[in-house]
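Apart from one protein chain that is not included, each protein chain of the complex appears where it belongs.
Chain IDs A, B and C follow the sequence of writing; residue 1 opens each chain.
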Amino acid sequence: MPSTRYPRPSERDDFGRVMSFTDAVFAIAMTLLVVEIGVPETIEGASDDPGALLGAFADKGPLIFAFFLGCYVIGFYWAAHHRFMSWLDAVDRGFVLLTVVYLTFVALLPFPTGVLGEFGQNPISVTAFALNMGAVSGMETVLFAYARRRRLFREELPDDVYRWALGSSLLPVLAFALSIPVAFVLPLLSIALWFLAYPLQVVWTRYRPAATGRYLA
Amino acid sequence: MPSTRYPRPSERDDFGRVMSFTDAVFAIAMTLLVVEIGVPETIEGASDDPGALLGAFADKGPLIFAFFLGCYVIGFYWAAHHRFMSWLDAVDRGFVLLTVVYLTFVALLPFPTGVLGEFGQNPISVTAFALNMGAVSGMETVLFAYARRRRLFREELPDDVYRWALGSSLLPVLAFALSIPVAFVLPLLSIALWFLAYPLQVVWTRYRPAATGRYLA
Amino acid sequence: MPSTRYPRPSERDDFGRVMSFTDAVFAIAMTLLVVEIGVPETIEGASDDPGALLGAFADKGPLIFAFFLGCYVIGFYWAAHHRFMSWLDAVDRGFVLLTVVYLTFVALLPFPTGVLGEFGQNPISVTAFALNMGAVSGMETVLFAYARRRRLFREELPDDVYRWALGSSLLPVLAFALSIPVAFVLPLLSIALWFLAYPLQVVWTRYRPAATGRYLA
Partner (left out) sequence: MPSTRYPRPSERDDFGRVMSFTDAVFAIAMTLLVVEIGVPETIEGASDDPGALLGAFADKGPLIFAFFLGCYVIGFYWAAHHRFMSWLDAVDRGFVLLTVVYLTFVALLPFPTGVLGEFGQNPISVTAFALNMGAVSGMETVLFAYARRRRLFREELPDDVYRWALGSSLLPVLAFALSIPVAFVLPLLSIALWFLAYPLQVVWTRYRPAATGRYLA
């Protein structure tokens, strides 16, 4: 029996597939976070007592906070990956393999996020989350450096633009690293330090080479 | 060793990637709902007794109802997003970041859906679900307003069409808001109120500017 | 600050998005089935005793069987959807909404599959699975009929081809319906009846109008 044939479109899209696999891993890691909150099955008091259920929600407070923290972090890293890929003109086999390593750390994120929700005051939770995010950020830097070395950018980046962008991609690594020693003194303050990447970015932008916009829009 | 190169197709599709990430988050949130039903592991009586298993299914009734409610709500919001995106000609970086915030609320939905299945008679369950859906709907309105301000629509919307469509996107927010006080008196009626968005939409359509179809098909 | 703009490619792909959402729901439903097997956390005897772990695997036998059954069923329905969509030239808003209803039943499948793994000898498990699959199959028939009524096929189907294909899509519904009464007498035989769709299909193919291949490859 002849079998219907589905031809490849004239434009090959092996490039796009790297993004769609990445998108799926990010989307699942983000959506799985909700499983860690856990639906309460019993509450103290009658099942239709608003106060009792509100109490159960209050107990879930730190887990819900960890859910939003994890979601935004994963979401904004996805947005950063979206931006990065928009600068590229091609990927190669080595890039595909490095992407797999990068996604391994993204897939792990629901674990430290869940631990942070359960033990938010514990410096080890904060450290675990910071290390995992640092690994994601670090792999981003590796992908960036690899892409330049293999000439995967649409236009070849001048040295100063490249160095500035590399520094920029290291700012979150710096913020995560700084937060670890602080976690052993003041766990909650150290979570706040993760957002230090934003003001650092503002300062760093002052040193941005004029040509950056042309290469990295 | 040279590494095989996979070039980007001539037509860039950074636009499409925003949709594929969104599709994945919606699909996972919808499919994860089934986990909250939970497969019974033991039943009262012999494991091959139809009556005993039917009894276990009956106990799962509210959870199965919550599954279908959650699925339709998520599915129809996805359909609304599909329609909305079909009107746009471009997205920008700000749009991508707002989409991440929007998807955070979509990813949270399995939690209040599960709570609703366990404590359907409790006004707090109904309130939590209504608040979460209201946040999803509200972010839809924000995306709509942002898209117009940044001129992302295929054709620029006239003022009257824009105002009418903005009102239209607020109708579900209104229905969800109305249901919250009612939940404290009659929880089940308040769930029915969520579907009030449909008749409200019918009424609202009467005030639709004649040119709407040309811009928002 | 100006925000980078990502334009839509010249060829709009609102059509493709319906498939990518469908693909994601099918993929997740298929992959979630593995969660129902459940990893044993303790075994009777030493943790490195092969016999003890083999015993634990044997206890999981019905769950593993249900996993494969569920995977093939979902996988082959996905393949059927792939084939169906390859015949279409367009979708419309009504088609999108019917697809959401169809996917709701696909997303539910891990629940009866899990129940079947736990209570394979119970006629109610078999009935629940058959009803769920019947609903998926039935919605496929609805999508097929809708697509013809709205002229969404690449070439308009002649009446005889349409009637034959509609009958073809109802054969699994027939097999699932027949299995329900049998389940109350011989549960395992009734599972075998689900595969009756294949020989029925062979017989049905004899009545295939000659022109079918031209329209439905």
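Please note the rule applied: a contact is a pair of C-beta atoms (placed from the backbone, for glycine too) under 8 Å apart; a residue touches a chain by one contact, two chains touch by 3 or more.
Remember, it's a predicted structure, so these values are computed and weren't measured experimentally.
Trainee: Determine which of the presented chains are touched by the chain that is not presented, and list them.
Mentor: Spelled out, the missing chain touches these shown chains: A, B, C.
Trainee: List the chain C residues touching the unshown chain?
Mentor: Residues 11-16, 18-20, 23-24, 26-28, 30-35, 37, 39-41, 43, 47-50, 53-54, 57, 64, 67-68, 71-72, 75-76, 78-79, 82-83, 85-86, 88-95, 150 of chain C touch the chain absent from view.
Trainee: Going by the touch rule given at the top, which residues of chain A touch the chain that is not shown?
Mentor: Interface residues of chain A facing the absent chain: 3-14, 17-18, 20-21, 24-25, 28-29, 32, 35-36, 93, 96-97, 100-101, 103-104, 107-111, 114-115, 117-119, 121-125, 128, 184, 187.
Trainee: Determine and list the chain B residues touching the chain excluded from the picture.
Mentor: Touching the chain left out of view, chain B contributes residues 4, 6, 24, 83, 86, 217.
Simple rule for what comes next: only the chains that are shown with their structure count from here on.
Trainee: Rotation angle for the CA superposition of chain B on chain C, to the nearest 5°?
Mentor: 90
Trainee: Could you grab the centroid distance between chain B and chain C? Build each centroid from C-alpha atoms only and quote it in angstrom.
Mentor: 24
Trainee: For chain A and chain C, let me know how many angstrom lie between their CA-based centres, rounded off.
Mentor: Centre-to-centre distance between chain A and chain C: 34 Å.
Trainee: Could you list which residues of chain A touch at least two other chains?
Mentor: Correct list: 24, 83, 86.
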